[in-house]
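Written out below as C-alpha cells is the structure these notes cover.
Missing here is one protein chain; the remaining ones are kept as they sit in the complex.
Just so it is clear, A and B label the chains in written order, and each chain counts residues from 1 on its own.
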Amino acid sequence: MKNSSPLGMILALTVTAVVIGAILAGFYQLVEPRIEANRLAEEKRAIFSVLEGAETYDVIEREVPSDKKGGEIIRIFRGLDADGRTVGYAFIAEGPGFAGIIRMMVGLNFDLETLSGLKVMEQVETPGLGNKIGEEKFEGQFKGVAIRPRIEYLKNKKPVKPNQIQAITGATISSKAVVDAINKRVETILSVLGPQAAAGEG
Amino acid sequence: MMDKTRQVGEESKAGARGSTPGGSGDGPLIVSSSPHLLTADNIPKIMHSVVAALLPACAVSIYFFGIRALLLIAVSVAACIATERAIQRFLGKPSTIADGSAIITGILLALTLPPSFPLLGAVLGSVFAIAIGKHIFGGLGYNIFNPALLGRAFLQAAYPVLITTWVEPFTRGFDVDAIAAATPLALMKFEGQMTPHLDLLFGNISGSLGETSAVAIIIGGLYLRYKGYINWKLPLGYLGSMAFFGGIFWLMNPSRYPDPLFHVLAGGAMLGAWFMVTDMVTSPTTPKGQWIFAIAAGAIAVIIRLFGGLPEGVMYSILLLNSVVPLINRWTRPKVFGEVSS
Partner (left out) sequence: MTSQRTLFQEFKKGIWAENPVIKMLLGMCPALAVTNSAVNGLAMGLASTFVVICSSAIVSIIRRFVPGGVRIPTYIIIIAGFVTLADLFLRAYFPVISKALGPYVPLIVVNCMIMGRAEFFASKHPVVPSILDALGTGTGFVWVLVVLGSIREILGSGSIFGVTLLSERIYTPWVVMILPAGAFLSLGLLIALINYLTQRRQGAH
C-alpha cells in the first residue's frame, strides 16, 4: 500500500465509486424491465384471483382527496368477462398490521354490494399467527361478504350476518387490520364508482 | 420458591454471599446469585414440604378439570424427572432426583398450563424447563431463571394458540375445540367484564390449572411460611405491589380498570407470588434486594395486564426480574459483614 496523500486518497475513492457506479447503472438498465414485469405479473395474478370470471381488465385512474397534499391517484382495475361485461372491480388496500404494512388486492362484485375476493400481497405478520391472513382459509371468507354497513369481525364465533367474518384465533390485531383497511378503502372506491355504477355501467 | 435450593431457611444472611456457589461444582468461574449454604440433607425435607404445599392446588385443579388435570401434572412430573436423569447420566453427574426439585418444576409447569393443553406439549415444556432452564446453566442452584416459568415461556412462544385455549370448569372429555372459554383477565382486558371475587377465590373460573383457585394456593403458601421455608417479603412485596399499582389505576378510573383485589386474585398472581417469586435460587439474597425484586415484578405484571398485548403478565414479570437478580444483589450489598437490618 502506498503512503496516504490526500490527493491519492481522493483519487482512489473517486475511481472506485465511478467504476462501481457505472457497473451498477449498466446492470440496472439490463434487469429493470424484468423487475417491472415481475411487479406487473404479480399484480395481474392478484387481480384475476379476486375477480372470478374476468378475462381481461382495464384500469380506471381517479384522483381522490386524501391526507396527503394534493390528493391521491387511485387505480381501480375493472374486470371484464369474455363478452366485455363488467364482472367486478379490483383495487389495492393497505394498512398497518401487527408488525408492518399489509398490502392486499380486494375484489368488489359489479353490484357494489359484496366482495368477490381477497388476496394478501405483502405482509410481515407473525409467522404461525398473523401471517395466516395470507392463507386461503382466511382470505376465502371475504368472498361474498357484504360491505354494508361495514365489514365486521367476530372472535371465536362463526359469522351469523352476511357482513361478518371470523378473526384468526390469537391474531385479532392482524385480522382487524385487514378488515379496517378494506372498510376504509371500500368507502373511497364507492365514492368513485358509485355514480358510474348508477349510470348503468354495471 | 423452592424450585431447587441449596439454602436452608430463608433468613440466610448476606454474609454468606461469596461462598462457593453450590460447593460441589468445581467449575472455574461461576456467576451465581444466591448464597449457597451447604446443608444438603435439608433439601429433600424442604422439597417434600413444597410438594405438600402444592397438593391443595393440584387437588382443586383435578376437582374442577378432572382427569385431564391429573394427567397433565403426572406427565409433566414424569418428563421432568426423566429429563433430569438423562442429562445427569449423559454428563456423568450424580443423580439429584431424590432432592425433589425436578418434581416441583414438573408440578409448577403443569399448574401454569391450560387444562386442554396437549400432553406431548407438556413433555416438551418439561424437557425445555429442565434442560435449557436448569442444566445448561450448570444445574440446581446455578440457574438464572425459574425453570418452570422458562418452560412455560417456551410453550407460550411455541404454541401461542393452544396455550390460550381455555375451557370452562367441569368440562370433561377431550374434545376441546367445541368449547372455548375466556379467563377472567381476558374478559377484563378484551370485553371489559369483571368476574366476581368469590369465584376467583374458590376457582370456579376458566384458566390454567393453578390459577383458578386462589384459596388453595394461599393454604399451601401459608403452610410453607409456617414451616419457615418462604421469605414473607417476597410474596407480600409482589402481591402488595400489584394491589398498589393496580389500585392507582382503579382509583383513577374504576369503570375501566379492575380493583386491587381482582389483581391479586385473578390469573397467576397467587401461584407466582407464593411459589415462583420465592424461588430461592432466582431471587435476591439481601432483604433490600428482595423488596426491590418483588415490588418491581408486581409493577411490571400490572403494566402488562393493563397496557400490554397479553392479558396476563405474571410470567414475564418474574422472568424479567430474574434476569437482573445479580445486579440487584450487587446494588444492595451491605457495607459491613452481616446484615444491617432485617
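By definition in this document, contacts are C-beta pairs under 8 Å (C-beta built on N, C-alpha and C of every residue); 3 or more make two chains touch, one makes a residue touch a chain.
Since we're looking at a predicted model, the values are computed, not measured.
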{"item": "Contact set of the excluded chain (shown chains only)", "value": "A, B"}
{"item": "Omitted-chain contact residue, chosen from B:63, B:154, B:202 or B:244", "value": "B:154"}
{"item": "Touching residues on subunit B - with respect to the absent chain", "value": "118, 121, 124, 132, 154, 157-160, 162"}
{"item": "Subunit A, residues in touch with the chain not shown (by the definition above)", "value": "1-5, 8-9, 12-13, 16-17, 20-21, 23-24, 27-28, 31, 34-35, 38, 42, 122, 124, 126-129"}
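Note that in this section only the chains that are shown with their structure count from here on.
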{"item": "Subunit A-subunit B separation of Cα centroids, rounded to whole Å", "value": "46"}
{"item": "Complex interface listing, subunit A residues touching subunit B", "value": "128-129, 155-156, 169-170, 173"}
{"item": "Residues on subunit B engaged by subunit A in the complex (per definition of touch)", "value": "160-161, 164-165, 180, 190, 309"}
